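In this view, the complex is presented without one of its protein chains, the others remaining in place.
Per-chain residue numbering starts at 1, and chain names A, B and C are given in the order in which the chains are listed.
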Amino acid sequence: MLHLILFFIFAAVCIAGAVNLLAQSHPINSALSLIVVMGSLAVLYLLLGAEFVAAIQIIIYAGAVMVLFIFVIMLLNAGIEEHSGKSYVAWFIGIPSVTVLVGLAVYSLVLYQENSDPAIGPEPILGSVQAIAHLLFGKFLLPFEVTSVLILIAIMGAVVLARRGES
Amino acid sequence: MLTYIVIAAIKSVVLIHVLLGAVAYTVWLERKVVGHMQNRWGPTRVGPFGLLQPIADGVKFILKEDLTPPHVYKPLFILAPMLSVVLALTSIAIIPLGNQLPLGRWTTALQITSSPAGTGDINIGLLILLGVTSIAVYGIALAGWSSNNKYSLLGSLRASAQMISYELSLGLSLVGVLLLAGSLSLREIVTAQSRSYDFRWIPAWFPHWYVFPQLIAFFIYLISAYAETNRIPFDLPEAETELVAGYHTEYSAMKFAMFFMAEYANMFTVACVATLLFFGGWSGPVPKFLPPLVQAFVPLFWFAIKVLAFIFVYIWVRGTLPRFRYDQLMAFGWKFLLPLAIANIIITSLFVAWLS
Amino acid sequence: MNSSEPNLYLWLIPLLPLIGAAVNGLFGRRFPKKIVATVGLVFVAAAFALSAWASVQLLHMPLDRIPYIEEHLPWITAGGFQVDFSFYLDQLSMVMILVVTGVGFLIHVYSVGYMEHEGGYYRFFAYLNLFMFFMLMLVLASSYLLMFVGWEGVGLASYLLIGFFFLKDSAANAGKKAFIVNRIGDFGFLIAMFLMFQKFGSLNFSDVFKGASSLPVESAGAGILTAIALLLLLGATGKSAQIPLYVWLPDAMEGPTPVSALIHAATMVTAGVYMVARSNVIFNRAPIALTVVAVIGCVTALFAATIGMAQTDIKRVLAYSTISQLGYMFLACGVAAYSAAIFHLMTHAFFKALLFLCAGSVIHALGGEQDMRNMGGLRQKIPITFWTMTFGTFAIAGFPPLAGFFSKDEILFQTWDSPYGSKILWAIGLVTAGITSFYMFRLWFMTFFGERREAEHGTGHDNHGHANDGDHVHESPWIMLVPLAILAFFSFTGGWVNIPKVFGGNNLFDHFLAPVLSAGAATAEHENPGLEMTLALTSVVVASVGFAFAWLFYYKRRDLPGKFAAALNGFYTLVRDKYRVDELYNRLFVQPVIKLSRNFLWQQVDVGTIDAVVNEAANSAQHISNEARRMQSGNIRSYAGWVALGAAVVVAYMIWAGLQ
Partner (left out) sequence: MVPLAYYLGLSTILFCLGVLGFLIKRNIITIFICIELMLNAVNLSFVAFSAYLKNLNAQVFVFFVMVVAAAEAAVGLAIIIAVFRTRETLNVDRVNLLKL
């Protein structure tokens, strides 16, 4: 019961944040509202018993990635976005197909809801740190290392790209 | 369930007030200590030894005109200080101050986020702590940007860069301790430190604090903590000589006070974490002759002592060391502390593997 | 290959020359001539030693172990079709490898001296080693397909070596001619292999022969075996220069003389004979094919011999004699006297190689002169060459007790006596023998006797390092003479391995080869010595007659030949122009093909169809992209729109699929 209430609260916050993200015309507001979304998502993760994911959601996403965004916004001092000409493809193909996507998703979810047993629920604590660690350093060791390489490459790329072109 | 919520609420109210009081008196303490270090008296006028000085300051802050300059981006300008102070206070919630506290019918843990039974602790306390501190950047960054002032902007840019950079070495320095304790729960880490050593040749009475096996990690933590809290010698974001007052140049009255409080609250958080991870938390001798209720409070006393010691060190360093140059700061963080922390992790993990 | 059998390392035998070829071919350009020669010789010598050792091992093997098959990694495996890199050693292939490596080595040695002053020294030895590799593959192969690899390989090597002086048009063309004519034969060989696979489901000798021996003799009429046999024969005629595909061999004389000796006399051209002998099981069950073989061989022998009489180019004479000797071998095969064929193959390898090398020595001595009319009186000038040449000439003419005598008489006797043989064939063979001895002695007299005649025309074909003047005629260096001596020795004694009973021998060679060759074949047993004696004497007489004529025409009365030719002018010119077969082929086949290619294949098929398709494809692609380009507006959001559309479609499909 408590779970349900919390879910609805934070889901509402999520959607509100996302909508605000679109509504705002200033990128920094969009960024902040995304942070809100992330925070509430972290809470939802906790509800789902994925503590580790929740924690790193905060640390990595909110604490690092979004800071980077804010940082760039501050650096470039990005102002209100101007309203240039609209893209017809985006309007007349993109948005309809998005609505179609929503419709399909809802439809399939309804289908699923009809023929799924409500008995199954989440474990209290599934994503304990130990469990994740065992997966990460056992079964998924190679991908893990590969991601570290990826990060390294990303760092170099960022440095090369952002350095002033003294050429 | 309900009682649990109520108790939690009560606890948090109490704790916040205690913390704010502590913050206020830390300011007093700081002024005193630094004063004596510089052969001055520090505050003496208000009350005996100027003990009422903090209250006077508080009144002053509240009564001052809270002006918002034009050209600032208002919503964020207002949001920023709140954000920082709220986050600073939040992090205290995770910290366990002591063992169970018997209160008549109920016994509860001296910690806000403890399970209804009052015994347990959230498994990932430390992670949450790190998360909260990592969010703390926003307060400063937004403040600087929103106040639309080049000094503020520079200050906040510096601050955010510096905090992100040192967050790494801070987190990594803690990993060593985690490896030894084998848990992320602060309470378990503390209990792990009450175990006796694995080696015969160390006497039993000698405290099994992780500061001894993790000395390097401890110093890394200390240094990065100073950077995290933007204290001297790393207080570049508010370096008066370079950029007036850094990110809170444009702030006044209560908003400024909030930043102020946030800074000191963060100091407390850091000190608490250091105490818990490196100095055995609230563990310490409990004299048996005292009445049980008092006995229950002795650990809290020990904890407070250790934390205050840290605060003192903070002040001491401030009174002693000059300020770094920014590039020095960054180079030091990335090129020295980080590799050192990683090396420490490697050595520790090898050690642990060897033990098991 | 199970461990109980002794390992003969057959795979090394072909490999060694290949290594030599690789080394010389890849790095030879930088080596000095000495190293090139050393490499070339060492590897061939090693191959020879190894094959000798293997042969000794084979001789000590119990007969039930033979053929010794050495299987290595699989080569082609497709469904039921399986061909391995495996080698097959029995008495037949043993003789072959010995001849190939032995004679080959001697010729290598000879070439060191002969090619001294030629360009592309390393190239020459690389090709020569390559040829050795392929030839050994050919004789050691354990399946028709692997044999075919060697078959093609030697064709390639011979092409390269004929066209060795590729700056000379005639040489290049001769190479091409040889290659193309051989293709025709290979075509027959291929079809034969298809048929075999279709019939026996395998191309390994053992399986094919097992299958074939289970079939009845197609005495009634032509069956599949006859077809296979005839197609194989086509291949053989191509490789061994028999009618109708002999035309390439005389032109092949454009190549350096050692090449002519090695490839176009001793080894490669005998591959056809080897193949027919190897397939004796098939031929024995196809009497018609056998008859065809015999007739072709016989006719070729006579035909080539007659041409040989009128040639003036020393190498061409030898070339035609080679053809006619090969004809003898085919005749022997045709009368199912395979051992006789192989025997003659061996002896022929000796004395023909010898003759070519001597010719080469003569040419070398005369600084590239090849026209016999400009020779003469070389007896004293180059005595060693003269004597060795004499051995060779008497051997090929078939005077006892030289090698040629025994092998040729064996053949003639079999032709007379074997159930497949006939008197007519024998008669032709006999006549051919006479002609052979005539033109050989003609060559001998014209070259070595009388007085030296100056060069009226025709400078050297073999564009040789020396200045083309006959004044300082000199004997060849020892490195060329030693092989001559050895070969001379063998052409003297080579025949003694198969002395028939009449002369107190006991047909060692026949019995040695019997397990392979006379499997179910009704070869004539030497049961009536009287007849054999008579035949032998007859052929000796005929040979001496030929000698006498030659002596009369080209030594005693040199004016006679001119008169003679004038007397029967037309025939003489016809013979001199080799019966104008080349012109005939040219009109019959070459021109039509060229016309077809130019008018139809080029202008219609290539330009009209293929190119058109390609161009059209390119154009349409261009048009399409011109349309599609509009999508690439560079506007990120429109891209996003397209992506969203795609996502919607995919999701819709997945849901639909899930509902099915």
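Going forward, contacts are C-beta pairs under 8 Å (C-beta built on N, C-alpha and C of every residue); 3 or more make two chains touch, one makes a residue touch a chain.
Model, not experiment: these values are computed from the prediction.
Within the full complex, the chain left out of the display contacts the shown chains A, C.
Chain C residues in contact with the hidden partner, per the touch definition given at the top, are 633-637, 640-641, 644, 647. Taking the complete complex into account, residues 3-4, 7, 11, 14-15, 18-19, 21-22, 27, 30-31, 34, 37-38, 41, 44-45, 47-50, 52-53, 56-57, 60-61, 64-66, 68-69, 71-73, 75-76, 78, 81-85, 87, 90-91, 94-95, 98, 101-102, 105-106, 109, 112-113, 116, 118, 120-123, 126-127, 131-132, 135-136, 139-140, 143, 147, 150-151, 153-155, 157-162, 165 of chain A touch the chain not shown.
In this text, only the chains that are shown with their structure count from here on.
Arrangement of the chains shown, judged by which pairs touch: a linear chain-to-chain path with two open ends.
Chains A-B form the pair joined by the most contacting C-beta pairs. In terms of the distance between Cα centroids, chain C is separated most widely from B. Between the CA-based centres of chain A and chain C the separation comes to 79 Å, rounded to the whole angstrom.
For the pair chain B and chain C, the distance between C-alpha centroids works out to 97 Å.
Residue positions of chain C touching 2 or more other chains: there are none. Across the complex, chain A is touched by residues 1, 75-76, 122-124, 127-128, 130-132, 134-135, 137-138, 141-142, 144-145, 153, 156-157, 160-161, 164, 167, 184 of chain B. Across the complex, chain C is touched by residues 87-91, 93-95, 97-98, 100-101, 104-105, 107-108 of chain A.
The touching residues of chain C, when paired with chain A in their complex, are 633, 635, 637-638, 640-642, 644-645, 647-648, 651-652, 655, 658.
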